[in-house]
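Once you've had a glance at the structure underneath, I'll fire off some questions.
Every protein chain of the complex appears in place save one, which is left out.
Per-chain numbering from 1; labels A and B assigned in written order.
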Amino acid sequence: MSTVVYVEQHEGEAQRDSLGLLSQAVGLGLDVCAVVLGEQAAAVAAGLGALGAKRVFVADSPALAPPLPQARVDALEGLISEHGFENVLFASSVLTADVAAGLASRLRAGLNWGLVDLHVDGGQLVGTQPALGDSVFVDVGWTSTPRLALARTGAFEPKDVGGDTEVIPFEPEIAEWSTRATLLDREKTVGEGPAIEEAEIIVAGGRGLGAPEHFSVVEALAAELGGAVAATRAVVDAGWYPYSTQVGQTGKTVTPKLYIACGISGAIQHKVGMQNANVIVAINKDKNAPIFDYSDFGVIGDLHEVIPKLTGLVRQQKSG
Amino acid sequence: MKIAVCVKEVPDTSASKRIDPGTLRLDRSGEGALNLGDTNAIEAALRIKESSTDCEVVLISMGPESAINSLRKGLAMGADRAALVSDPGAAGSDIVGTTSVLAAVLASEAPDLTLFGQQSADSDGAVLWAAVADRLQQPLMSQATNLELESGSAKVKRQTEYGYDLIEAPLPCVVAVSDGINEPRYPSLKGIMGAKKKPQEIVGLESIGVSAEETGTAGSRTEVRALNDPPARGESQVIEADGEAAARVLAFLNEKKLI
Partner (left out) sequence: MTRPSEFAPTLPAGNFIAAPSDPLDERIEVGICIVGGGPAGLAAAIRIGQLLQDRPELAESLGEIPVAVIEKGKSTGSHLLSGAVVNPRVFRQLFPGMPASEMPFIQSVEAEAVYYLTRKRALRIPTPPSMMNHGNYVASVSEIGRWLAEKAEELGVMIVPATAADKLLVSGGRVVGVRTGDKGRDRDGAELGNFEPGGDIVAKATILAEGTLGHLSMAAVERFGLRQDPQVWALGVKEVWDVPKPLPHIVHTMGWPLRGGRKYREFGGSFIYPMGPDQLAVGLVVGLDHRDATVSVHDMLQELKTHSLVRGMLEGGSRVAWGAKTIPEGGLQAIPEKLHFPGGVITGDAAGLVNVPALKGIHYAMRSGMLAAETTLAAVQPGHTAWSPGALAGYDEALKSDFVWKELKRVRNMRPAFRNGLMAGAAVSGLATASFGAMPPSSAKLEADADSEMFIGKRDRTYPEPDGKLTFDKLSSVYLSGNESRDDAPSHIHVRHQVPRVVAEAWVNMCPAQVYEVASGGISAESVDVEVTPSNCVQCGAINAKGGRLTPPEGGDGPDYKIA
């Protein structure tokens, strides 16, 4: 099946999830090309051969410079009608979600989003879509072509397979109305680290910390791992940490690659906010804490001993 | 000035959501509620209305007839009018089908501004605004954490993974607001008790000129093939802290390539 993977790039750096998606498509044995749009697209395109893309289409007209979706829909529409791709794959981001949905409307195509897996079954492309808070995994398909797919953040890992690629520039036709929304200014997020919704690594603290000042233990580990700090409802209620860091039923839902729960019992009100983390590590004094029922690695013990030690070991490993 | 807010009724209470084993779709029976993100969009519209003279806020939705109850909450908040497209032929619509319906209504309403709210990740509307904007051929600004109207144009602070972009587009345009943009108001008592009297209509596909082939399960370009249990989390280990615990956690994190 001819497939084009939309590789998002930001200031010349390819979005990691797009690369992962590209590898997945290649691994499925599909006939895979890629498309990169915007300034510095060509630089990004050259590196995609290593992941197995045979051809990469690039376009960097001024209309595509701002990170806005609608001109991209025009560009992709043109490319798809010219080459007749059967599958058009996107890795989810704020921008690609808008592009994929706009394209679905434009082409009157089927779009399945939030996919954590893509595979071929009996010659058909099938996606795996978690639903109902990830309690059900739905096999989804398409009834027409082209088939549009949006993969969930962190679903796939890039895999080097070696190889070259042919970079093919193209000139898209952009409709006038597609550039009516204009970029006036950009503001980069200034540093306290990622917001918990975006963070790949989260270290969270609960009542087991004992006192608000002990959040420093959590913060130290988070800093060392390059992650964000989160908190439970109980400690936010008690004023130990801000509400913006609260994870749970009445706080935020997070899906990091790694969630380290320190002194958190893991009652369901908290669980529903973090249960879809890829890996859950828990440290708690109470061997009956519910969190041990769903953590991947649990330590029954005193977090005041274990966590600082772990922080030290991580620091050592990183420098040594 | 006319502002249209596209809203959706979603099944109430996370604790009782289930998938209908017969249709393999979200069981929408039972009480529904206005999607939380949509209340942010309604609030944004009402704030603009309050600082303008002569502004109408219309709620547009698609769903079963009972969804009119959820629309009333928006009327109770202060919206002026509600229009619900309800047609058995539209049940099970995919994103393109839903877009056809909403775009048809919006084309006839011709609002200056069309607003959407944040949808939950596993909701059918997760990226609807972009599809609707494309069909209307209007500029789109999504993930808005701030929205300002100046004469003839809208300015938005758009939140992305990299930071904030300041974007501007001339009216008419489509804006999707994030749930951080505002704190939706509670309906006043007067609002609640007056909601039923505000103009509200329920129309079918035929009256908006959309054919059943384009929408509904029949017209859907995606399908559900099967339902499965989530994959087991895999082996889980619990150890006692004995001086070695930190080292073993590190080993585990390395094994999982998380550092």
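Following the convention adopted for this analysis, contacts are C-beta pairs under 8 Å (C-beta built on N, C-alpha and C of every residue); 3 or more make two chains touch, one makes a residue touch a chain.
This is a predicted model, so every value here is computed, not measured.
*Asks:* Any idea which of B:12, B:56 or B:161 touches the chain not displayed?
*Replies:* B:12
*Asks:* Contact with the hidden chain only, please: which subunit B residues?
*Replies:* The missing chain touches subunit B at positions 12-13, 15-16, 30-31, 33, 183-190, 192-193, 196.
*Asks:* Please give every residue of subunit A in contact with the chain that is not shown.
*Replies:* The missing chain touches subunit A at positions 233-234, 236-237, 243, 249-250, 267-269, 272, 288, 290, 293.
To be clear about the criterion, only the chains that are shown with their structure count from here on.
*Asks:* Taking each chain's centre as the mean of its CA atoms, how far is subunit A from subunit B in angstrom?
*Replies:* Here subunit A and subunit B have centroids separated by 21 Å.
*Asks:* Which residues of subunit A touch subunit B in their complex?
*Replies:* Residues 10, 66-70, 73, 93-95, 97-106, 108-114, 126, 129-144, 150, 175, 177, 180-189, 198, 201, 225, 249, 257-258, 272, 279, 281, 283, 287, 292, 294-302, 305-307, 309-310, 312-314, 317-318.
*Asks:* Quick one: in the complex, what on subunit B touches subunit A?
*Replies:* Its residues touching subunit A are 14, 17-19, 24, 26, 94-96, 99, 121-122, 126-135, 137-143, 155, 158-170, 173, 220-231, 233-242, 245-250, 252-254, 256, 258-259.
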